[in-house]
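Left out: one protein chain. Kept in place: all the others.
The chains carry the letters A, B and C, assigned in the order they are written, with residues numbered from 1 in each.
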Amino acid sequence: MQSSAVNSSNDKETARSITFAEAVREALSQEMREDQDVFILGEDIGVYGGAFGVTRGMIEEFGPERIRNTPISEAAITGAAIGSALTGMKPVVELQFSDFITIAMDQLANQAAKLRYMYGGKGNVPMVLRTPSGSGTGAAAQHSQSLEAWVAHIPGLKVVQPSTASDAKGLLKAAIADPNPVIFYEHKLLYKTEGHVPEEAYTIPLGQADIKREGTDVTIVATAVMVHKALEAAEKLAEEGINVEVIDPRTLVPLDEQTIVDSVKKTGKVIVVHEAVKRGGYGGEIASMIAESEAFDYLDAPVRRLGALPVPVPYNPTLEKATVPQVDDIMQAARDSVHRR
Amino acid sequence: MQSSAVNSSNDKETARSITFAEAVREALSQEMREDQDVFILGEDIGVYGGAFGVTRGMIEEFGPERIRNTPISEAAITGAAIGSALTGMKPVVELQFSDFITIAMDQLANQAAKLRYMYGGKGNVPMVLRTPSGSGTGAAAQHSQSLEAWVAHIPGLKVVQPSTASDAKGLLKAAIADPNPVIFYEHKLLYKTEGHVPEEAYTIPLGQADIKREGTDVTIVATAVMVHKALEAAEKLAEEGINVEVIDPRTLVPLDEQTIVDSVKKTGKVIVVHEAVKRGGYGGEIASMIAESEAFDYLDAPVRRLGALPVPVPYNPTLEKATVPQVDDIMQAARDSVHRR
Amino acid sequence: MTQADWIWKEPKEKLVDWLEQMWTVRWFDEKVDEFFAKGMIHGTTHLCVGQEASAVGVCAMLEGKDKITSTHRGHGHCIAKGADPDRMMAELFGRETGYCKGKGGSMHIADVEKGNLGANGIVGGGIPLAVGAALTSKMRQEGYITVCFFGDGAANEGSFHEAVNLAAIWDLPVIFVCENNQYGMSGPVKDMVKIENIADRASGYGIPGHVVDGNSLPEVMTVMKEAVEYTRNGHGPVLIEAKTYRWKGHSKSDAKKYRTREEEKEWKDKDPIRFFQDALIERGIITQEEAETVKKETKAQIERSVEFAEQSPEPSEDTLLEDVYA
Partner (left out) sequence: MTQADWIWKEPKEKLVDWLEQMWTVRWFDEKVDEFFAKGMIHGTTHLCVGQEASAVGVCAMLEGKDKITSTHRGHGHCIAKGADPDRMMAELFGRETGYCKGKGGSMHIADVEKGNLGANGIVGGGIPLAVGAALTSKMRQEGYITVCFFGDGAANEGSFHEAVNLAAIWDLPVIFVCENNQYGMSGPVKDMVKIENIADRASGYGIPGHVVDGNSLPEVMTVMKEAVEYTRNGHGPVLIEAKTYRWKGHSKSDAKKYRTREEEKEWKDKDPIRFFQDALIERGIITQEEAETVKKETKAQIERSVEFAEQSPEPSEDTLLEDVYA
C-alpha cells in the first residue's frame, strides 16, 4: 500500500469517477481484503446495505461474520468494538446516524478515549466509528446534527471529516490503520457526490489539511459540505475580484494548524465555516487557535465564524436550509472581511 | 420570593457564612417547601445524602417520594425527569458525577433540548440536572471531567456554572424556576468553600455575569474553580502593578456577552480560563465571541485561552494538578498580555 | 377467541368507530406512501400499514386523560389517540397548520392536548419519557395511565431496560406495548433476540408480560383492558407484546431484501382490518354496504386532509428561532 497523500486533482484525465459512498466502500473493502482483523459491525449493514447503502454488497463478499448485523444497541455495539480492538481486532463501527452517538458517548469518551492512558500505556484501541452527519435531508432535529465538537474535545479520540470522495477513501484507510479510536464523519449530502478516486490503495495521513483552492485575499477554513459551499462562494467572489483561499482541515484532531496559520499570514483575513451550531462549535477552537498563533499580527480583520443558528434542525425544507450557512452567507462574510466594515 | 440579584458582597457584616454544598441544599429545600411539584431524583440521595452529601437530611424532611433514590440507570433517571417535567412536575436530577452525563446524553440532547421545538412549541421541560464536575480529588480519568462544552453546544439547553455559595443558591433557584432544561454544574472542590449566603429566598437571573473583581489592565474571564484561581492571581498581580478585572459568566447559556465585551473594551486585553480541556472547550466560544464583537478594535493583545492539557485526568496528584491551569499560569498569561510579548 | 367475545357486545357505534379508525390509519399511510413515492414529501416516513389493530386496539381502551408516547412509526398511534388527520397531513407537508408548525415532520408529531406526548426519532428514546409521565400521574395522583409504544428493535436498547426496571420498582402506572412487527429496519427479531417472546423479558423486572395477536383487534383490546385495570389500580406496569407485521418497507426506500415475498403474503392474509370487518359482518353487526361506506368515507376524509394540507401556508421564516426556549 502506498502510504503517501494523493492529490486528487492530479489525475483528472485518467482516473475513474465514483461517489463518496463508493469511495468509502472501496476503502473498507480494500482494508478487509488485506487484513483479516478488520471487520464491520452495525445496524442493518448486511443485505440492507446500511441506512445509506454504503456497505451494499459487502456481506456477499465478506460474509456475515465480518459484516456483522447488530441489534439496535449503540452502546453495546461501540463497547464490543472497543473490547475487540483492545484484544487485537480492527473493528469499524457503522453508527447509523451521528445523532445516535449520544447513546454511545460513555463507551467512546470514557472507555475508548481513556483506556490506554488510564492503563499507563498498556493496550490500544484501533477502532473506527463511521457515521453519517448533517442536515439537508428533511430528517429533522434528531437525525440532522453535526456533533463533531463533542468528540474533538475528548483527548484520546481522533476526528476526521472528509469533504470529497478521494479524501474519504484515503482518510478512511488511514483511520483504519491508526492504532487509536477514530471518529469518521460522513456528511449525508456528500454520499452521492462524485469525484476522481484512484483505484489503487492509498492513504492520506490524519492531520494534514488540504488547500482546496489557492487564493490571496481571504482564507476560508471550511469542513465537510461547507467546503463545497465555500468553493462555490469563491467562484462567485472571483467575479467580484476577491481571490479566496479555501482550506479543508480534513481532520479536526489532529488539526493541521500550520497550514491554516500560513494561509492566514498570507491573506490576513479568515472565515471559519461549519455546519454545526456556531455556539460552542469547533469553529471556536479553530478561530481561537488562529488568534493565539503568530498569524494574529497579520490579521487585518477579526476572525469570523459561520455556523448553524442555535436551534434544533427544523423539518420544513425552507426553515431547515435557513438554519445553516449558505453560499450567500459565506460571500457576505468574505466581503465584510475584505472590505473590513 | 424576591426575584432580583443579590450582591453577595453587600452583606458581609450581617450575613451567615455557609458552604457551597449547604447553599445548594438550602436552595433545593426552599424550592421544595414552596412548590410541591419540585422533587429530586438520583442515585444515593436518600439516607446516604448523595455522593457529596448535598442532599443530606433532605429525605428526613421531604420523604422518599420527593427525594427519590434511584437505581443506577442514568438514562432512565434523566428520561423520567424529562417525562415528568413535560407533564407538569419540576424535577431536579442529581447526576452523581458529571462524567456520567455520557450515559444520559441522548435523553438530554435529543429529548430534553429538542422536544419543545420539535413539537412546534407545545410543552416544555422545566427540569434541572445538577452534577458535580472537575478534577482535584484524585478520582482519575472517568470521574474528573469538565464536559460543559458539550451541553452548551446544544440549542435548547441552558448551562450554569456557579463559583460561589451565594451564586449557587441564587442560580439554582433561578434554574428550578426556569421553564427549560438547565444543566447545573457544581465543582467538587467548591463544595466545602464557604461564603456569605442570605437566608431568605433570592434568585440570580440566568445570563447575568458577575464582575468578581474590578480592574483596568486586563480582563480574566474565568469559570467555576478558576474564578478563585483568577482572583488569587489578581491579588498577586496587583503587587506587580497589574490591575486585573475578573469576570465570572456564571451561566454559559445564556451567556452575558455584553458584560464581557464591555470589560474588554475597557482593558484591551483578555484571558479566558477554564478547567475543561482547552481543545474544543467553551473558552473557544467566549474568545471567538470577543473577537467577533465590537471589542475587537480595542484589543491590544490576542485573546488568550487557558484550559486543561489534552490528556485524560491522571490519578497521581502531581500529574493531576499539572493538567489544569494554575495560578502561576494565569499570572504568566496576564503578564504576557499586558507586556504584549 | 372466547375471552375476547365481550367486544361484540359493545355498542355498534363503538365497533364502527374502531373500524373507521383502522381505515383512517390505513388510508392515511397509503396516501403518505404515495406522496413519498412521488417525491412530494420531504424527509422520510415510517408506515404502519398492517399494524392498525395494535394502535387502535390499545388506544381504544384508554380514557381521554390517559397518555401515550409513540415512535417513529407513529401515525396510527396518533390517529387512534384522537388526532386530526388534517393537521397530521399538514405536518408532513411541513405546513404552519401542522401539529408541530412544520418543525417536526412525520417523526415528531405530538398531540399533547389529546395525550399523545409525541413520536420519537430515537429508537427507544420515548420509553423513559413514558415512565416520567407515569411518575407525574402517581406523584400528583392524577389517575391517568401512560401507554408506551415501542418496537421489537427498541427492546434491545438500554433505555428499554432501565426504564422498565424503574417503572417496575416504583409501581408506576405505565403499560409498555411492544409492537413486534418482526423486524427492526431490516434486522429480523429472531436474529436479534434469542428468545421466543419479547414479553418474556417482563419476568426479569418482576412485572406481568403478555403476548397477543397484534392483528386481532378483539384480542389486543382484551389484553389491554385487563392491563389497564391492573395498572390503573396501582399494581404497576405491564408489558404487552403485540405480534404483527409491517406491510411496507421500513422507510421511504427499502428493497425489502431481508424478507421473502411469501412471508409478506402470509401476513397480508392476516389483514387486521379485513379480519375485524368480516367478523362484524358475519355477526350481523354491520352490513356489507355499511362496511363499504366506512371504507369509502374514511378514504374521502384523507383526501380532504390532503387538500387541507396543500392549502395551508408554509411557516414564516420568522418562526425559525421561536420555541427553542420557553
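Keep in mind that, in the parts below, a residue touches a chain if its C-beta (ideal position, glycine included) is under 8 Å from a C-beta of that chain, and two chains touch if they have at least 3 such contacts.
On a predicted model such as this, the values are computed, not experimentally measured, just so you know.
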Chains on display which the left-out chain touches in the complete complex: A, B, C
Option touching the unshown chain, where A:19, A:55 or A:78 are the choices: A:78
Which residue of C:191, C:290 or C:322 touches the chain not shown here: C:191
Of C:142, C:200, C:226 or C:314, the one touching the omitted chain in the full complex: C:200
Among B:69, B:251 or B:288, residue touching the chain not depicted: B:69
Contact set of chain B toward the excluded chain (per top definition): 43-44, 46-48, 51, 69-76, 96, 99-100, 103, 137-143, 309-312, 314-319, 322-323
Positions on chain A contacted by the hidden chain, ascending: 37, 39, 65, 68, 70-71, 73-89, 91, 106-107, 110-111, 115-124, 126, 155-156, 158, 179-180
Residues in chain C touching the chain absent from view: 156-162, 165, 168-169, 191-195, 200-201, 203-207
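Following the convention adopted for this analysis, only the chains that are shown with their structure count from here on.
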Far-end chain from chain A, centres as C-alpha averages: C
Centroid spacing, where centroids are CA-atom means, of chain A and chain C in whole angstrom: 37
Distance between the centres, which are taken as Cα means, of chain B and chain A, whole angstrom: 31
Chain B, residues touching no fewer than two other chains: 106, 110, 117-118, 155-156
Shared interface positions of chain C, touching two or more other chains: 100, 102-104, 108, 120-122, 125, 158-159, 324
